[in-house]
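Only one protein chain is missing; all other protein chains are in place.
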Amino acid sequence: MTAFTPSPAHGVTRRALLRGGLAGAGLLALAACRSAADTAASPAAGGSAGPRSGGVLTVGTGIDFTPGLLFAQSANTLVQRLVFNTLTRYDDQLRPQPELATSWQVAPDGRSVTLKLREDVRFHGGRRFTADDVVFAVKNLQNPARSAQLRATAAAVTDFRKNGDFELTLILAHPVSNLFDLFEFMIIPDSATVEDAVAGTKLIGTGPFTFTERRPGSSLTFARNPDYWNPGRPHLDGVEIRVIPQAESLLSSLRTGQTHLSYNVRGKDVATLRNDPLFRIKQYDTGAGAYYIGANLTAEHVGDKRVRQAIAWAIDRDRFLQQALGGYGTISSIPWPKSSPAYREADATRYHHDPDRARALLKEAGVGPITLPFAHSAEPGATAVAQILQYDLQQVGIQTVLQPTDSPTMQKQLISQSMPALWTLSHGFAQLQPATLAVSAYPFNEAKNSSHFSSPAYTDVVQKAWNRPDSDSPEAKALHQQITEILLDESFVIDLAIAGLIEVAGSKVRGADLNKFGYLNLDDAFLTA
Amino acid sequence: MTTTAALSRSGARSRNRYLTGLLTWRGLTGLALVGVVALAGLLAPLLSGTDPNAQGPLALAGPGAEHPFGTDDLGRDLFARVLHGIGTDLSIILLAVPAGALLGCACALLAASSRWADLAVQRVFDLLLSFPGLILGLAVTAVLGPGRWTVALVIAIAEVPYFGRQLRAGILVQREREYAVAARVGGATRSRVLLRHVLPNAVDPLIVQTAVALSVGVFIEGALSFLGLGVRPPEPTLGSILSQSVAYLATDPAFAAGPLAATTALVLGFTLVAEALNRGIRR
Partner (left out) sequence: MRTFLLKRLPSGLLILLLASFLVFLILRLIPGDPATTLAGPDATPATVDAIRTQLGLDQPLFSQYVHWLGHLLTGDLGPSYAIGGQVSDLIGNGLAATVQLTLGALLLVVLLALPLAVLGATTRHRAVAATVQAVTTAVLAVPPFVTGVLLVLLFAVTLGLLPAGGHESLLDAPDLAVQYLLMPALCLALPSAAVLARYLKNGIDRALGEDYVRTATALGVSRRRILWQHALPNALPPAVTVLGLQIGQLIAGAVLVERIFAWPGLGQLIEQGVLRRDYPVVQDLLLLVVAGYVAVQLLTDLAYAWLDPRVRWE
């Protein structure tokens, strides 16, 4: 009976509830007259000529910021130069320009450097910036827990001599040729809040923007620093970094104007925007890292140099560039991008697609048909890369079994030198002084690398190139050339192509820039009306 | 004696009901869809002479005489890849779903053996159900590494509680029916009643569940591929081709057409078969 007719009272209540719910939904829909689809595009009022003040710039990135890696080169380096400053800043020819340091003097023997610092700089909390902050920044990078790649260079600083609050001499254990790489890399944090910074709760620096909020996995927001030392800068009222992990979604977000600027658009997606007047596309000569095949020399077959060279000849780098990178980048047998002092065209094209030569080398090495494990990162782009390489290797008689690996597992194997016979990844640190690559990038490290490669000749030439005060004299250049020769001959890291570092900007964005470590510099950026 | 007779009659009747269910337009359409797709997958080497993994410079070409479905971003023939992908998908789900079903049923039978076992098994089902399938996939893949077996394992584990719960409910209902009570009174042992009398009468919903599970299996494979946890490349699967094509939906929609059609037809077929069987049973 109860099942037959529920009491009328109940019936009404439930129906009323339903109606109420519908009405509520309707109200919400009515309230939605403001459009979220074009909020980012709506400009604030401003002048017509010259840089316009105001507006919030939205930057899209595929990977969230990891606070624990604030002092390291990580996958997201957009934050560093917004909140912080560095001592100096390279121009296009790798010549240092003043930032927090106004001038510098390297001793003739290269064993010390004296810096003069700006006197009008304040941290976001209001405290004055002095030489003590530089001392702290160097010591901070010497701490292994900060995982700074340039720790070797920071560790070469053995003592500090202050001359007043704004002059400082760093004493070095030996001359280092990549000293200004360190000054380009090292952000100057507030010493009192550095632990909060690596925990991601508070970021205090001297930079053009103050950190306002972080929503992990979603966004980071920054507001204009009204007391910035660079007069009239920044033009923008604020910056929002949006984390959009799915590549297609990032592209859609740019297309709809929800995001103004991104450095994480895949080359093959950029190709689809190339002719769109709504976007301005700029390539940086530094490149976004180099794709390479690594070989573990303790594994079977690839311990033989000829097999590794055969792999270098087997890859069709042109097809790789077109299909994996959408044509954005340059093919290269060497790690150096065009902006590097060690770059030479003849070296970059040393290896090209020559399957017959690869087969001949394999035959010479006495290697029949072989099957090798081949690790790669599990994300879609890297999976496509690995499949292209796998196919080319198969054509010369090297079968591979792909091993999709997630990044912590890959890192663990890299660090513990337990990589399979072959792997593919990309590496950075070639866009700087050449010595930095061989002392700071793990694949190339002369003392200990993932390939288990070591040779007295390599160690000797790397140390010579690093332990000297300059990097552009003829002697330095000769040393760089020797490093290149060893890398090409030994092929323990087989470079394939330098990925293009591509800035995709909406037509309103002006003046955005990256430093050599990919730190986003928005001092001069503005949005046109 | 009487119970056995009743049982065999009921068995014949249920087979009949499956058949009447399948012989409706719904069932026949479903069977046809699954049949065509499965056949295409089985006969892949005959239908397409192209190596599904052979790459070429011609990437993202539209459909044409040489490539009926076009080519993917690495210049591979999509027709061959979709056909071989169907084969991979079927081989995974035809392994995983029966395995999940058997495991689930074993658990349900165990649950029927004692009160404590019942409690424990129910909690295990709850636990499995409470982990969303993809999160389970994420964890299992992180531990075992990606590959065909991992995908099969994830699908099987995801199906265990659905089969188990359904059989357990069926057993609870059937156990109290007259014939079961009669058999117990007639002196049959508990396990004999369970296996010989109750079980055959409780499997009806499981047949339907199998068809549903097969369609879910196709989806789980796709979702795992989309998250980069799928079958080891370059082996094609429907899910991996489809998730690859998603990046080109705006510029090269033809890329997605082939794999999407095959996936949809397969899932639709299984769904229709499940519905037809369900209606047949309820009749």
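In this document, chain identifiers A and B correspond to the written order of the chains, with residue numbering beginning at 1 in each.
As a convention for this text, a contact is a pair of C-beta atoms (placed from the backbone, for glycine too) under 8 Å apart; a residue touches a chain by one contact, two chains touch by 3 or more.
In this text the structure is predicted, and so the values were computed from the model without any measurement.
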**Q.** Listed residues A:111, A:127, A:162 or A:255, member touching the removed chain
**A.** A:255
Q. Which residue among B:44, B:183 or B:256 touches the omitted chain?
A. B:256
Q) Looking at the whole complex, which of B:51, B:126 or B:176 touches the chain that is not displayed? A) B:126
Q. In the full complex, which of A:125, A:216 or A:232 touches the chain missing from this view?
A. A:216
Q. Taking the full complex into account, what residues of subunit B touch the chain not shown?
A. 119, 122-123, 126-127, 129-135, 138-139, 142-143, 215, 219, 222-223, 226-227, 239, 242-243, 246, 249-250, 256, 260, 263-264, 267-268, 271-272
(Q) Need a quick check: the contact residues on subunit A for the chain that isn't drawn. (A) 2-6, 11, 15, 21-22, 25, 28-29, 31-39, 64-69, 72-74, 144-145, 147, 149, 199-201, 214-219, 242-246, 248-249, 252-253, 255-256, 258, 406-409, 411-412, 414-416, 429, 440-442, 448
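One rule holds for everything that comes next: only the chains that are shown with their structure count from here on.
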Q.
Could you work out how far the Cα centre of subunit A sits from that of subunit B, in whole Å?
A. 43
(Q) Taking the touch rule as given, give the residues of subunit A at its contact with subunit B in the complex, in rising order. (A) 247-248, 251-252, 268-269, 272, 319, 322-323, 378-380, 383-384, 386-388, 390-391, 401-406
Q. Can you list the subunit B residues touching subunit A in their complex?
A. 53-55, 57, 59, 73-75, 142, 145-146, 228-229, 232-234, 243-244, 246-247, 249-251
